[in-house]
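The next block holds one structure in the form of structure tokens; read it before the comments.
The complex is shown incomplete by one protein chain, all other protein chains being positioned as in the whole.
== chain A ==
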Amino acid sequence: MALLTADWNPLGREAYYRKFEVYSMGWIDQVNLQDLKVTVAPSGGPIAVVRDDTKLTPVQTSGKPIIFIFSPSGELKSTIKWSGGKIVEIDWSSSEELLCIQDDGSVSVYDIFGNYQNSFQMGQEAREMKIIDARTFPSSTGTGLVVLTTNFRFFVVNNIKDPRIRRFPDIPGVNIAPSCWAAIHGDDRQTRVIVAKEKDIYLLDYSEQHVAQKTPEISHHHLSIIAMAVSPCCKLVALLTDAGVIWIGSFDFRRKFCEHDAQCMLPAVQLVWCGSGAVVLNLGSVLLVLSPNRDNFTLILDSTSHVCPEVDGLRIITNSSHEFLQKVPLPNQEIFRIGSMSPGAILVEASREFQKRSHRAEEYIRLVKNQLEQAVIQCIQAAGNEWQPSVQKMLLRAAQLGKSFLFDKVDSELFVGMCQTLRILNAVRNYKIALPLTFQQYEQLGKTGLLNRLILRRQYSIAIQICQYLQMSEADGIPRVLTEWACYKIKHGLGKLDAEQLASEISAKLGTGSKVSYSSIALKAIECKQEKLAIRLLDFEHRASEQIPLLLKLGQEPQALAKAVESGDPNLIYYVLVVMKETYSADKFYMTIRHYPSVNALYAKLCRTIQMGSLEQIYEQEDNFNAQAILSVKDSYRAQKLENRSAMLTTAVKQYRQAKAEIAASLTEDQLKLLKTQSGYESKFGCPVIDVSLNDTLKLLMRRRDIKETEEMVKKFKVPERRLWWLKVTTFAEIGDWAELEKLSRLKKSPIGYEPFVDVCLQYNNVTEAQRYLPKVEEHLSIKYYVKAKLYTEAAQIAFQRRDTEALHYVQSRCSSNRDAVDMINSLIAKLANPSESQNKR
């Protein structure tokens, strides 16, 4: 174990700090940090360097500076040849975008490959007054930015993606530049600025436009405060005076924890926190580590360094290496501390003996039998905190051994999860990928965060492997990575490949599975002004609801319409129609929709229900005269005046003629004639006649006994004889004009037979009149009609004469309540059944 604790530095009694190498830098012998301004992105992000104008350096190139972006392992990723104004500050956002802040307050955003993304301004005052300093800070909504202008005013945006500029209250007192300042964004989501002006400290709060003066108690003599740092937990503050004294106290400056004379040569390079447990003063190649209890130690580095605070430690970048300084996590301390008797330590010892196949393994296990669960958990957690795979393995092996004695008591998820996580962490820590995440940083970043980082680095292959390995869901797993890949391909394949090639290359990789969102890729293509490619890509998108809005955006209405029709979804078709109706001329609109019968029909329906357009126009367009005529007929019924109705029906006649619908035309003409006649009657008779049918009109005339008018109507409308007879028969019966009915029956042989005569008589319960016509009823119906008239005896007699037993039974079934008739029929049936007997009787 001695090996592992060799680089541990005790800080006070309880805590140890360890420093280990993450990468040896690829930039060795090429970069000298002494001359450079360095900025490191948080959570194992890339490093940007630029020539430091404040330092005197031999001028190699004149003019504009060059920004170099290195990977955490010191590999050059990209360079930005700066062509803009004077750069005040460069810094990284929490999603690894490089912000270049110029003195006029404009901020340009670049990705890690030095590609320009976008830019924003810090407001008019910043532009006019120029800015002299700027700091980024992590905010609850992303990354925030505070700038200081030449008139010593602070401006803040809380989220650079949504730059809304707010001004801090002015610093009171004499108008001189602040000696140092810091921006903090606490758990209360408020951004504050702590500013030191010589000896005075002020806390600025923009939301309340409030300034509070703070007076920390510093006993050493000093003129001004030249550096300050706020701990990651936002509870502690460290100050550095011009006399080289470090003061550590509470955030409200009321409590002092310690004051320590660093006895250093100033100016110091950096004052930062390492976690929340220690302050680090970077003096170039020497680091002073100081705890709030004033415990301290010094670390000597091999060259000038730049340090970058992380949540759980400090990254130290030097000319040759990339190191990490952290407080030794508790489980690791428990296990590896010299002479430790913690359960974890003993379990590790047991495992070691077990590997050696020594029986002492059992003794160790017995020693921790009661705390085995704790021991296993300790080992698993410690493994996560180790950088060396060999140490991770050793700890996991120990955990595994302990687990085997616990059966199901320990959740194996914990063990499996840690193995998985370490596998991923080791993979991304590889210097080629260079994502030096600690376990704690990874926990904070999350799976999706890690994927985002990999996608940013264009490490699509390993991203997919991780998705597969973790079996991530469809929504944020492989399809997302593939989609991002395709977007990258579009952005960077431009110019090299034509749209067709690019589209087929992308589709070949992505397949036609339903999970890849071709529409979002197409959207990217639209952003890149690659309309042709977008259209081609949208062909692969089969979710019509995604595809159609984009096609419309691209002005591909006909294609959108075709796709909507394919989908069969009426909502989508409607959506396309609305857009087309707005953008197309009427002619073009009809020409486009006419190819689709279903769209035509839907449009017609929309015209009918919500008056989206005029139905006449469609039908005119299509020369559909029949439909036009029907429309005219329907419209005519909506008219409130007879003249209007007639006019519309006249149009209908014309349209029917054009449609060669002769019957309809002549029927409509009849109707026109009828309406005219009816309106005449209406004024003549003084009762409503209009709109009743021709037959009913005739009946009306007959009821009025208006023979002349009736005959005229019959002639006018060519009423067939049969119908006329029917009308007469029913009307005469209705008005009880039995004489007229009788006259009609004798006029000539009835074309409708005499059954209707009987029927109408019976309808009005006039059996006497019915009897007049019964003999004239056709032979095969006569029995039925006598029964209808309830003349059962007569019916039976006829049946008997016809020697029809079946008919007799029929008659009997209808008069079952009439005893006499039943008996009579029974005797008739008997007679028919046995004719000889009845004759004999006689």
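The rule we apply is simple: a contact is a pair of C-beta atoms (placed from the backbone, for glycine too) under 8 Å apart; a residue touches a chain by one contact, two chains touch by 3 or more; residues count from 1.
Definition applied: contacts and distances are computed from a predicted model.
Chemist: Not counting the visible chains, the remaining one has a UniProt entry; which protein name from "Vacuolar protein sorting-associated protein 33A", "Bardet-Biedl syndrome 8", "E2 ubiquitin-conjugating enzyme" or "Actin-related protein 2/3 complex subunit" does it give?
Modeler: Not shown, but named in UniProt as "Vacuolar protein sorting-associated protein 33A".
Chemist: So one chain is hidden, and I want to know which residue out of A:Trp387, A:Tyr575 or A:Trp738 touches that hidden chain in the complete assembly.
Modeler: In the complete complex, the chain left out is touched by residue A:Tyr575.
Chemist: Which of these, A:Ile69, A:Leu454 or A:Val633, touches the one chain of the complex that we don't see?
Modeler: A:Val633
Chemist: Which residue from A:Lys161, A:His542, A:Arg594 or A:Lys831 sits in contact with the chain not drawn here?
Modeler: If we include the chain that is not displayed, A:His542 is the one touching it.
Chemist: Among A:Leu727, A:Leu741 or A:Leu808, which residue is in touch with the absent chain?
Modeler: Missing-chain contact among the listed residues: A:Leu727.
Chemist: So which bits of chain A touch the chain we can't see?
Modeler: 513-515, 542-543, 566-571, 574-575, 578, 597-598, 600-602, 604-606, 609-610, 626, 630, 633-634, 637-642, 645, 663-664, 667-668, 670-671, 674, 690-696, 717, 719, 722-723, 726-727, 730, 752, 756, 788
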